[in-house]
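Omission of a single protein chain aside, the complex is shown with its protein chains in their original locations.
Going by the order they are written in, the chains are A and B; count residues from 1 in each one.
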Amino acid sequence: MAESQEYDIVILGAGSGGYAAALRAAELGMSVAMVEADKVGGTCLHRGCIPTKALLHSAEVADTIRESDVFGIKGTLDGIDMSGVSSFKDGIVGRLYKGLQGLVSSRKVEVIQGWGTLVSPDTVEVDGKRYTGKNVILASGSYSKTLPGLEIGGRVITSEQALELDFVPQSAIVLGGGVIGVEFASLWSSFGTEVTILEGLPNLVPNEDVALSKGLERAFRKRKIAFHTSTMFSGVEQDENGVTVTTQDGKTYQADLLLVAVGRGPATDGLGYAEQGIPMERGFVLTNERLHTGVGNVYAVGDIVPGLQLAHRGFQQGIFVAEEIAGLNPPPIVESGIPRVTYSEPNVASVGLTEAQAKETYGEDKVVTLEYNLGGNGKSQILQTAGFVKLVREQDGPIVGVHMLGARLGELVGEGQLIVNWEAYPEDVAALVHGHPTQDEALGEAALALAGKPLHSHN
Amino acid sequence: MAESQEYDIVILGAGSGGYAAALRAAELGMSVAMVEADKVGGTCLHRGCIPTKALLHSAEVADTIRESDVFGIKGTLDGIDMSGVSSFKDGIVGRLYKGLQGLVSSRKVEVIQGWGTLVSPDTVEVDGKRYTGKNVILASGSYSKTLPGLEIGGRVITSEQALELDFVPQSAIVLGGGVIGVEFASLWSSFGTEVTILEGLPNLVPNEDVALSKGLERAFRKRKIAFHTSTMFSGVEQDENGVTVTTQDGKTYQADLLLVAVGRGPATDGLGYAEQGIPMERGFVLTNERLHTGVGNVYAVGDIVPGLQLAHRGFQQGIFVAEEIAGLNPPPIVESGIPRVTYSEPNVASVGLTEAQAKETYGEDKVVTLEYNLGGNGKSQILQTAGFVKLVREQDGPIVGVHMLGARLGELVGEGQLIVNWEAYPEDVAALVHGHPTQDEALGEAALALAGKPLHSHN
Partner (left out) sequence: EPATEKPAAPEPARERPTVGAGTAYVTPLVRKLAAEKGVDLSTVTGSGVGGRIRKQDVEEAAAAQQAAPAPAA
């Protein structure tokens, strides 16, 4: 029998979900071992949130220079230096990685480097060594999916390879108009790539309120980012000159590259979960609302748990489970209250229910919505961004959804998060006239209008 | 006797305070006459908030180009085209002005063009014609002050002239390190001007929490914006080559221009207020907390009422008075709950009590503060901005102050406003893990840390 060490908690995977649980548990005085095969920080830090947002900022800088004339600034865009862009991105990731490592070690979390498998409901084995926990948290995260018959390789890439490109493609096809596809489409377009998005569903960012989807589509059309919705992939060929993608409607598309961005699958294969009786569905780990798997003291957090695949959801779930184990009895997380941001140009940001979801919940005629156009918002005019803030309320009830489109509006989702999760009424927000001239004011103006006292708007 | 027309409300001045009152009163079904000598929109729209923020955005564009290398983007700043900058600014103002005029006329507010004076507690006279109101709202706003013996003219200018400059000064002295001075210092410096700020008090933005003042000073030092605090103006000479300013410590400073930004005085002289018995102090109109002057049915709003001189305070007060007159009995406005933003690079933003004010209110040892450094915030790292979020709470009580320094953080003040005005506890905010990676997350992280459960921070 292998040698074994005991902890209050053993965590499998050191991504957003895993490390947040570890940090919180350590704060609460528990001994924690965290098993990681690659790097602490996981997908988000090393090949997800952070590097994409670094590229998107470089893209914003390029756009700003290209459009500088409008603002009276004479500037010339001499080119995109992809090695410079990459070293900027890598520098950001590196600095945050260093900070995170320091944090993890300062909290005395033991990081076990290596590939772990669940060998019993309370034990993870790594390189023949066993780590036993009074509690186990599964946090093995996700990987870039592909479609049946669509092989990744060469000019057919996923986000991992897209982040490491050392050149700007002249043209690219993006398969999938969800968050990741749209973010790459946006940044490549800013870098000068001719982009075409293929999306099977009827809209881009199809999980969002349809007003946001339509708004983003309008904005992308203006940006000359081509997209074809309700369009099903059928096959791809590649040679040294490029890729040719065919779709089920018989059309073909050619480009330098094909980015496959059709979603993320749970990284749970071959980890022993099923063998230990953990309830699973299509690879995901099923839990109750307290993130317990129903087996022993095994919990799961992050992208392996069905729902929003977002880093801060992982953080929140990780913190929740640590507090649950510590007996703090935290209130369950309301999934719809987690904010969602697509960091494209323009940003798409939302929290709470879409109009359609609200109608399902409260009844067709028990929902009131309001759209405030950024045309009336001074700061947005200054930034030359179009878009809107849409509020969804229960009739005579609180605001249950905040939906926003426009440059930089992702930053406002925190205010939306308070509004929705604290169940504020339009009147509560309207009473607090927002700072002038901010974009944030648009949220205030929307609330004023929804409360029946529009200030800078025509309703 | 002059001919006279009757209204529910007569408003003197169509700036932020006046027009907000007019719009809200009209919504509530009242007949409104609004007297304006110049343009509807007042200081804020035509020579305040909006044009300065347009210039500050042009300045941001210039900075972005100058620093584009850092992000891997090859760009050249070829110059500042001040006529282009001005037409951008004028275009923004023009569009918003048109929108506001449309709004005012669509709500059937009668705009009386001309110079008004209060000739009795219920009557304003304009060009010999009298407009009588069941209620009167004084909203005549403010003007750029100067110091005794400091004459405006030529190379000695105030913000009005600074906004209309058709060239970038090579060097400028800014007298006054408050909001307006700091904003011009920031934007001129971005345009390439060598700037020196002279401030009589010990700190820049002296009304802010001292941590913000110190932080801004650090940032300005890095930007090579010179400033001398605790430095009293004594005199200025000008000739065709420039200005020479002397200070009371015997030093002299030379530059192309002197911008006098020593505050704004109430525009109340010669308007008949004092004659009608309106209580006044140093030119300001005194009111109770319901903005009533104590005379007849005369109210006052905006910059003529002692307190924060901010456009959205004017909006909020205007709405308040309209609702008060309509008998809606609105809750009084809490002045400290009004957000404050200085739109310099970096932004300074705050709402609620400073640490010092909180200690005065709750006792030296009954206040807990927390500073979260933007060094731990991914998005701020990407933007390459330094700064912090400082929270002030009553011990075991709610968050009573939010103070922020950093690029773009002005946009977060709306969330701060909800937190402070809704008396949220750190735990209330901490429970809602913020969107990753946003700057807004820094506010969430600060709350997590203050609630005793730091995530990405070392306390």
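As a working rule, a residue touches a chain if its C-beta (ideal position, glycine included) is under 8 Å from a C-beta of that chain, and two chains touch if they have at least 3 such contacts.
Being a predicted model, the structure only gives us computed values, none of them experimental.
**Q** Out of B:Asp8, B:Glu60, B:Asp303 or B:Asp428, which residue would touch the omitted chain in the full complex?
**A** Selected residue, touching the omitted chain: B:Asp428.
**Q** Among the options B:Glu125, B:Glu323, B:Glu355 or B:Glu445, which residue touches the chain absent from this view?
**A** Hidden-chain contact among the options goes to B:Glu323.
**Q** Based on the whole complex, identify which of A:Val10, A:Ala219 or A:Ala431 touches the chain you can't see.
**A** A:Ala431
**Q** Tell me which stretches of chain A touch the chain missing from the display.
**A** Residues touching the hidden chain, for chain A, are 396-398, 422-425, 427-428, 431.
**Q** Please give every residue of chain B in contact with the chain that is not shown.
**A** 323, 328-332, 334, 397-398, 421-425, 428
Rule of thumb we're sticking to: only the chains that are shown with their structure count from here on.
**Q** Express in whole angstrom the distance between the two chain centres, defined as the mean CA positions of chain A and chain B.
**A** 35
**Q** Give the list of chain A residues in touch with chain B in this complex.
**A** For chain A paired with chain B, touching residues are 16, 20, 23-24, 27, 44, 49-50, 53-54, 57-58, 61-62, 64-65, 68-88, 92, 95-96, 99-100, 102-103, 106, 310-313, 315-316, 319, 330-331, 337-341, 349, 375-376, 378-379, 381-383, 408, 410-415, 417-419, 421-422, 424, 428-429, 431-441, 443-444, 453-458.
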